[in-house]
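Showing chain A:
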Amino acid sequence: MLFRRAGLLAAGLFAFSATAFAADPIKVGVTIAQSPPGSVSQGTQVKDGLEVAAKMINDAGGVDGRKIELIFEDTQGIPEKARAAVEKLITRDQVVAVTGEHQSSAALAGIEVAHRYHIPYINTNGWSDVIREKGYPEVFNPGNYNSRVAIAVADTMKSLGAKNVVAFCENTDYGVGLAKLIGVQIGERAKDINYKYETLDRASKDFLPAILPLKANPPDVVVEIMLPPAAYILINQLNEQGVAPTKKTLIYDASGIADYPDFWKNVSDSAVGMLVFGLYHPKMPLPELGKKIAAAYVAKTKGDPNRLLFQAADSLYLIAEAIKVGKSTKPDDMIKALENIKWTGTRGEITFSHEKSGFKYHQWLDVPYVTFQITKVNEPVADMKLVQEPGKPLDPSKLEKTK
Partner candidate 1 sequence: MPCLAIEKVSKAFGGLKALDNASFSIEAGDLVGLIGPNGSGKTTLINILSGHLVCDSGKVELDGQPIVGLRPEALARRGVLRTFQLTRSFPRMSAFDNLLVSGCALGLSQQDAEKRALSLLEDLSLTRIMNLDAGQLSGGQMKLLEFGSCFMVPPRIALLDEPFAAVHPTLKEIMSGFIRRRHAEGQTFIVVSHDMPVIVELCPRTVCMNAGRVIADESTRAVLTDKVVIEAYLGEAAA
Partner candidate 2 sequence: MSAGGHPTNRRLRVEFIVSLAILLGVAVLPAVVTNAYWQGVIVVSMYFAMLAIAWNILAGYTGQFSLAPAAFGMIGAYATGLLAYYYNTGFAIGIPAAILVSGFIGLVLGRIVLRLRGPYLALTTLSFAEIMRLVISNSIDFTRGDLGLNVPGIFQDRLPYYYMMVLVLLAIQAGLFYLLRSRAGLYLRAIRDDEIAAASRGVRIVYWKTFAFTLSAAICGLAGALYGHFAHFVSPELGLLQQTGVVISMVVIGGLGTMVGPLIGALLVYVASEFLRDVGNYQLVVFALLVIIFARFFRAGLWGIVLAIFGAKRARPAAVAPAAE
């Protein structure tokens, strides 16, 4: 610290240093994308969610009288940056836990550091199963996971009665990983569906060479496994070429991008008729905490609640709970507390599986999900049509046919 102070002085900006007096706040490290190529819209939603939750916790007297202090770092969605960020949060800011990560590739780099320093890491939204398969005791996953989506996609395709399914996935572990898993699940649950996937480079922006070959005979469903902004461009170009959405071909968004703040800024009628895999929908029943968070968020941002808001809030609350229950901010105590936690969060009761096999380890297994359909341009999420409710299969009769 000394050196840092000196440096700050030298840099002539000795504003205020975190390590002040009184009851030290509990520092929680947050890694999110705040600039491209990372998904900034996701990052912002996580940021809002965490800030809302932190405010609620602190207003309620904090954790054993200590306030929660969030320290944000920008990952740009780049693993290397994420690694450096977690390193910085742990070694420079001495945070008690790290959370907020919303991109698998970044999370996978981050957990390595958290594991090395043995600091609890709450994975807010990294879907990649690999994060779980590593089996790091420090890592807990209250968020969604790829196998969950893969199963959902397979089941949905089946209930849609699709024959040919093509997936476009981004060239990240998340994208390719999910695309492969869907193949696995379709193989297990709907053998007769013929499925293939194409990998797209996030950075490149002309996807036509990948789309045009589909024109000859379009598949029944195009599954889109990409993050914005690339996802938006893909959807627009699919529409431009008349591949999807059409009477014959549906677009199925497996990344849940429809509730992003810039969604309608970037797509037009090209998104109408799209099926969306959702982890949250306004018509979903929520526990008390969920309702409170949603209200606070609306008050804060005037925006509609979204899944990341809840996932972020859960992440932070879990850390707070762990400290309360474990009665300390020591990693071992917190980890122990988390392993045995049984706590009702924003969308249901969260427990972590101890099964050390594959994607199940330290995972909240029954994350609720829904499927809904976009019926018109600029439609707010609340009005999008819920075609599959938590725990129930999709009902094709509810689907709106595209023009």
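Everything below uses one rule, namely that contacts are C-beta pairs under 8 Å (C-beta built on N, C-alpha and C of every residue); 3 or more make two chains touch, one makes a residue touch a chain; residues count from 1.
With respect to how the candidates were assembled, all candidates are chains of the complex that A comes from, given by their letters.
On a predicted model such as this, the values are computed, not experimentally measured, just so you know.
S.K.: Touching chain A in this complex is which of 1 or 2?
M.R.: The answer is candidate 2.
S.K.: Would you mind writing out the residues of chain A in touch with candidate 2 in their complex?
M.R.: Contacts found on chain A: 1-4, 7-8, 10-11, 13, 35, 74, 78-81, 83-84, 87-88, 91-92, 105, 108-109, 112-113, 116, 171-173, 176, 199, 201-202.
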